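I'd like to ask some things about the structure below.
Left out: one protein chain. Kept in place: all the others.
Chain nomenclature is as follows: A and B, assigned in order of appearance, with residue numbering initiated at 1 for each chain independently.
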């Protein structure tokens, strides 16, 4: 093949700086999207639980949109499409401030909120209705029953799926590169274009992704076992 | 919005064919189906390795699946795009690198689904085959796999939906599938991104939503005739 590996070149100076900045951007997008997505998912689940057909339909439509449209396209819709709705002054300001990362966070957060709310819903549905009966029979109010009996079981049941979504979200941050966010895969491609060190540049980025992914997978396995709900 | 469809519909459907390469929605569908077809036997092999006897093959299979699941598909696409021409010695069209990347990625995930199907079969199936004197190959290919695969058909169709969505990443390496074509239309039109990407989202939506409805229908039909229990978690 005649290819000379030169990891040293990539792992120092300017290139190392870029990799670290890329990793930082990846983590920023990941963490913010995760938090916003989770909070929104809880809200969506609550709204959907209220017996009011119009809002239930809206939430269902929201979920189906985000499940059936590719994540990349959702990013495009926000980055290209939303900017058109905003007035020019706002756009200029946003572009100065680095709007791409904001759009990426919004798109990923909404996408994850859709998937996670489905996981919560699934968790809620798998709880036997007799649990609510038992909780009410001892004298708990509806709210008390939800708080102390139903929801503690629901999140435990949804946990493995939620942790799965967390891993998917982390890997999904790589798509932000397509709208110009200088995250890890973007930097890897840039370094490769500048230095022609294909294997080194992509190799290091891949290794970083793998290390963090394995950490997430390991954490998921521990948490799933710890909070496993055995119903007998 | 309708003007855009009216003006560009042929481009969106089949790209620049016959003046240039095939593209658009046709290309998306070709990429997706070819990927699924090529992935399928690989996924079966992975599933067999993972549910079979412990040993060097199972360890390699496990390692493969865990490693692939730890990498974003985009990175795999970059690897395939740059490394593949180098490895085989001559340049190849980006489409093939895209398909290779998707195949590698989905072999891991589809493999998991088929493995779940195998594991979900009643143990008695293997025992009955052994009692009849069937060896490993006939047992696997005539008894276990047909049932396992039948049971996970909904899961397989679901993965097709996922593959269709993943094909959109081709736009990043300039493969002329639907999303790339739309990006070109957008740079042409400039002032109508919301309509353009709205249409793009709508096309994928119709495609994937119909497939997921088909999946639900299949799930219902198969539940009635299924042997054993299959629990398949959401994979992406």
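Worth pointing out:
To be clear about the criterion, a contact is a pair of C-beta atoms (placed from the backbone, for glycine too) under 8 Å apart; a residue touches a chain by one contact, two chains touch by 3 or more.
Throughout what follows, contacts and distances are computed from a predicted model.
Taking the options "Ornithine carbamoyltransferase", "Putative tricarboxylic transport membrane protein", "Amino acid ABC transporter ATP-binding protein" or "Dihydroorotase" in turn, only "Amino acid ABC transporter ATP-binding protein" matches the UniProt protein name of the chain that is not displayed.
Counting contacts over the entire complex, the absent chain touches A. Among the residues A:27, A:47, A:83 or A:140, only A:140 touches the chain that is left out of the figure. For the chain left out of this panel, the touching residue among A:49, A:210 or A:229 is A:229. Across the interface with the omitted chain, chain A contributes residues 130-131, 133-141, 144, 148-149, 152-153, 156, 229-232.
Operating definition for what follows: only the chains that are shown with their structure count from here on.
The distance from the centre of chain A to the centre of chain B, each centre being the mean of the chain's C-alpha atoms, comes to 21 Å.
Contact residues on chain A toward chain B in their complex (touch as defined above): 1, 3, 64-65, 67-74, 76-77, 80-85, 115, 119, 160-161, 164, 167-168, 171-175, 177-178, 185, 188-189, 192, 198-199, 202, 205-206, 209-210, 213-214, 217.
Those residues of chain B whose C-beta lies close enough to touch chain A in the complex are 66-67, 69-75, 78-79, 82-83, 86-87, 161, 164-166, 168-169, 171-172, 179, 183, 186, 191-194, 196-198, 200-201, 204-205, 207-209, 212, 233-234, 236.
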